[in-house]
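Okay, so here's the structure we're looking at.
A protein chain is absent from this complex, but the other protein chains hold their places.
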Amino acid sequence: MVEAQHRLVQARALSFAYPDGTTAVGGVDLGVAAGELVVLLGPNGSGKSTLLKLLGGLLAPDHGGVSLDGRPLSSFRPRERARRVAVVPQDVPPVREIRADAFVAGGRYAHLGFLRDLSARDHEAVRSALQDADAGTLGERLLAELSGGQRQRVLLARALAQEADLLLFDEPTASLDPDHQVRAFARIAGLVERGRGAVVATHDLTLASQFATRVALLVAGRIAAAGAPAAVLRREVLEPVYGPHLWYGAAEEGDGRPIVVPWHRPEGPGDGGSDG
Amino acid sequence: MHPATRFLFALPALLLVVLGVWLFARGPQAPSGPLLPTVESGAFPRVVELPEGGSLRIEAPPQRVVLANSSAVDMASLLLPPARVAAIPEQAFLFSRLAEDPAGTDGFRGVATFDRFDAETVLSFAPDLVVCDPWAASDTVARLRELDVTVLTLPKVVALADVLESIRVLGLVLGADGAAEAALADLDGRIARLRASASARGRLRAVTYTTSGAGGWTAGAGTTNHELITLAGLENAAAAAGRVDHVRTSFEELYALDPDFVLVGDYRSGMEEGATKSFLQQAPQLAELRAVREGRILTVPARLFSASSQEIVAGAEELAAAVDLWLEEDGS
Partner (left out) sequence: MRRRLPPVPLAALLLVLLAVLLFLSLRSGPLGTLGAMDVLRGVLAVAGLGEPLEPGLQGPVRLRLFDALTAAGVGAALALSGGLLQGLFRNGLASPSMIGVTAGAALGAAVAIVLIGGYGPGLFVEQGAGFAPVVVTVAGFGGALGVGFLVLALGSSGGRVSVPTLLLVGIAVNTCVAGAIAAIQSLTLGDDHIVRAIMSWTFGTLDDRSPYHALLVWSGVSVAFLMLPFVAVELDLFAGGEHDAEALGVRVGRVKLLTLLGASLAAASAVAVAGQIAFVGLIVPHLVRLLAGPAHRALLPLSLLGGAAFLMAADLLQGLLFAGTNLQPGVLMSLVGGPFFLALLLRNRRAVTGW
């Protein structure tokens, strides 16, 4: 636990229900400090996306609240909030004619004055954001022309152009090949090392294990387990949530972090049980 | 934002300011000059009081008159030689007395025509007077008046009295007082003759019926059709049943009204009988309607059926003659 550390963002007793009454997030406490990469795990429909939107201030919680630097997130004006928190969606919008650098410049919106065009400083921020996201050569391409991995880097670049110190990612590796998945996480981890805070929602337990400072396992809108990867990514914790079809191992290199991958077990106990 | 783009933002505002300043500087339009005493006949300039309020100042007998509508052509052609008419609408040759009275109106064949009634077209005939009915485009009339063109808007014609009043006013405005009096006297005579012979037809009931295939219409009280029917000495069954204005009517209502005659306008002048008549004859639902069964569908030429001029009287005369013919044959 990192209670003593200065928390960038802190959610307390956060609850949110859909208009039809089903609970999406119920009583979540979660804090992220600068230099922390928190990975949100959980089955489909466990409330990861909703929790990210609540942390990003895009949804207003029914109960509880989120504070940023000790100040309620709801008291931030939208641009002020966007200068602190960036939300990175899964994929770019299907707008064909926009150039990647113009899209990334959208991240500068929170820094623009009324009726002001992009300044030299904004252009510089866009350029270096593209650079930092390994997208330096993509600036003049149209979004429609980019591959999945390239689009992911452009999205990251836009978040970097926002110069926010909290980055929220919603399944950033969902449509990437293994190589790009690892690179994407390494890139995020690199940013975190330089002092940002990040929350990443993903289904990839092994990547979580390798890159997370902390892991939170969300089940039915509540945090079922949280802590260091090695503490959460264990069969006793995961099997009740994900079922039997996982293979557990440990990395041979480094500090031997857990490896958990999907693995079908035909004769395993409880096969054909929960499919959620 | 690029400085020039910012200038773009100012553009409409600039135009607006210019227009606004101009409108402000122009101030409210002054009313027309001091009124002369109303002159009923003879001298010009004269001021003619209009039936619907207001007055019109006429400097000299107009020599280049633009007639905007068929009813204006109907009435003005009684009072004016063709030489003093600058232009008439093309449709006047279909829907005014020019359509069927070539002998009396031959000179009008040579008058210039127009299809589109807009200010510049009208101005191109260099008119010193424009005569229109109250349905003429109000914006066009307003523009013409702004450009100092004298425009006479005739009163709305609902009843015969409106026609007589229109002819009187038109006579004053055109400086054709004498011709107007003669025309009115002629009309009075014809109306009197119609009324005198009305008793023979007095108990017969008629309705008008118009359809273009999508439901039928009939004319109640307060319509020129009503005036035409009553002037011909018949009773308008729709008006008697409380109908006012042109109203939709169903087959069932037609059966309920059970008229002696159904009047239809013939909108295919000079050709085979109109669409409404063949519809009435062929619609199986109407086969049992008495007037249809007995073949008492009377066709009135379209220009008379829809006239809002002295041609109502001509329509009534034709109708009366047709009904009399029926009565004769019935009696024989």
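Here the chain labels run A and B in written order, and each chain numbers its own residues starting at 1.
The rule we apply is simple: contacts are C-beta pairs under 8 Å (C-beta built on N, C-alpha and C of every residue); 3 or more make two chains touch, one makes a residue touch a chain.
Note that this is a predicted model, so its numbers are computed, not measured.
Touching the chain that is not shown, out of A:73, A:110 or A:246: A:110 (per the contact rule at the top). Screening A:83, A:123 or A:203 against the full complex identifies A:83 as the residue touching the chain left out. Of the listed residues A:11, A:28 or A:92, the one in contact with the hidden chain in the full complex is A:92.
Between the chain not shown and the residues B:147, B:185 or B:256, the one that touches is B:147.
What subunit A contributes to its contact with the hidden chain is residues 53, 56, 58, 78-83, 85-87, 89, 92-93, 95, 97-98, 102, 106-107, 109-110, 112, 114-115, 140, 142, 162. In the full complex, subunit B touches the hidden chain at residues 1-2, 4-5, 8-9, 11-13, 15-16, 18-20, 22-23, 25-26, 28, 114-116, 118-121, 123-124, 134-135, 137-143, 146-148, 156, 244-247.
Just so it is clear, only the chains that are shown with their structure count from here on.
Centre to centre, using the average C-alpha position, subunit A and subunit B are separated by 77 Å.
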